[in-house]
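One chain of protein is taken out of this complex; the other chains stay put.
Naming follows writing order (A and B), and every chain is counted from residue 1.
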Amino acid sequence: MTFEPIQIAWTLLGLFIVFNVGLLLTSTVRKIGARVGKRRGIRFFQPHIDLIKNYSFRTNFSHGIMFYLAPVFRLTGGIGIFVFMPIIYGSAHFSNFSFAGDAILIMYFIFFGTLGMALGAGEGAMPFSAIGISRGLSQVTAAEIPLVLAFLAVFIQNNSFSITEIVAAQQGGFLNWTMFTNPIATITAMLAFLGAMMRSPFDIVLAPQEIPVGPPTEFHSSFLGVLSTNRAIFPIAKTILYINLFFGGATNWPVLILKAFLLYMWSVVVGTVFPRFRTEQSIRWFMKYPLILGILSILVLQLG
Amino acid sequence: MKELIERLGTKFPVNETVFQRDNLTFITTDKIHAIELITHLRDYEGFSHLVIITAVDWIEEGLFQLTYLLNNPKLKVDMGVRVMIDRKEATMTSSHHLWAAVATYQRELYEMFGIFFPGSPRIKEPFILEGWDGPPPYRRDFDTKKYAEDTYFPRPGRETHDPAEHMKEKMYPEGS
Partner (left out) sequence: MSLKDIEKRTVIGPMGEEIEIDPLRDYYCAATPDLKMEQRKSSIPIIEKFANWARSESLWILAFGTGCGGIELRPLVTPKYDVYRFGIQIRATPRQSNVFIISGYLSVKTLKRAIRAYEQMPSPKYLLALGSCTINGGMYWDSYNTINRLDYYLPVDVYVAGCMPRPESILAGFDSLKQLIKDGKGEGAAKYAEKFEWYKKNQKQIIKDWDMPDYNW
């Protein structure tokens, strides 16, 4: 694929849309949670206001260079997934910078932000940050193993590392989706999905009741602004990746947003129903069913 | 209960007995025998639980009254052992070897009343008052009002009424 400068503008537009969808989805989810508790909940545009407020603080204090870089790394993780992934299948404008081996790069970016955060939070003076980040890293790593196995199963199935090709193979009726052609890998990936969404039962890392808000304890004002920008982009970007790999991609924006919403709801519903796991419980859980299913999905492909 | 007091009377000096309720009795003993008496109650009479150690400032008599409140979980009865100590040299034998909680009570008593317990662990560390440099605040010769006015920048214009007088004036303004 040849590079055209106008593509940057289209990618930024796509990023802007995804960013706003992410913020609105966050407030929608919190509103649903509030309605379950018979409250009215936050306003729909509250995350936007919070973001503006965080960016308009007057003072901020740094603990060193890594402290500055950590939110940037985190945001790079979110944007990196987005930038190298085709958003709308068949669209010349919203294919972003996808290329033949983009899936590998994206898998790297999923983990990238957490690592950057670990370095930055470690530099803050708060010991809770370090505890939170060690919990977060171990949990994300545990969730990553079944995730990678499921992705590998899809790659082997399609004989390709290109997300565009994988989406292309799923076109022509929903029975062609990976969800139906490779259900074991899909189930594995959906279980691993819960681990990376930072929702109950896997939200001990950010829980205010356990160790005050975990890794971002020290991050404030615009640092927190960058982090919450990422928290709007990253889950949606990851959800779009799942749509591309397992649910037939999307050919226009409404379908994409609908699919993203439904997929996002999966983690919300599970989070509303199940209580929080402790770190060692969640690692044990990931090492049990998702891991077995992940290995099974690859074995089925190899032997079947 | 009465038999118990009689039994105790044969071994220790029990000066004064107050039968407060069926399940609560106060006895007064002297300073030298107090810890011995409490140990006896704990080990032989089943008063295995310490409820509280507290003090009363009898400033007119020049005495501090220490009360060790013990509980017998089997018989469900309480026994308070009162010890009168001199207010001028307020020192009492430490009993931190009997219950682990005693050391904390004694720290509090040292801080609030200035009653010293030699040998009690961490006795001189501040318990709840950090950096306190005045006299022990629970002693009755400590004037809290004056201290607060001197220290904490009182806001002028504050009025204080005696509740009884104030309500009488409010409700029955004509008669007194």
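One rule holds in what follows: a residue touches a chain if its C-beta (ideal position, glycine included) is under 8 Å from a C-beta of that chain, and two chains touch if they have at least 3 such contacts.
What you see is a predicted model; the values in this text were computed from it and never measured.
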Sole residue of A:7, A:20, A:60 or A:272 that reaches the chain not shown, by the stated touch rule: A:60
Touching the absent chain when the full complex is considered, from A:11, A:217, A:230 or A:282: A:217
Touching residues on chain B - with respect to the absent chain: 128-134, 137, 142, 144-145, 147-149, 151-155, 158
Touch list for chain A against the chain that is not drawn: 34, 37-43, 46, 49-50, 52-53, 56-61, 125, 208, 212-213, 216-221, 224
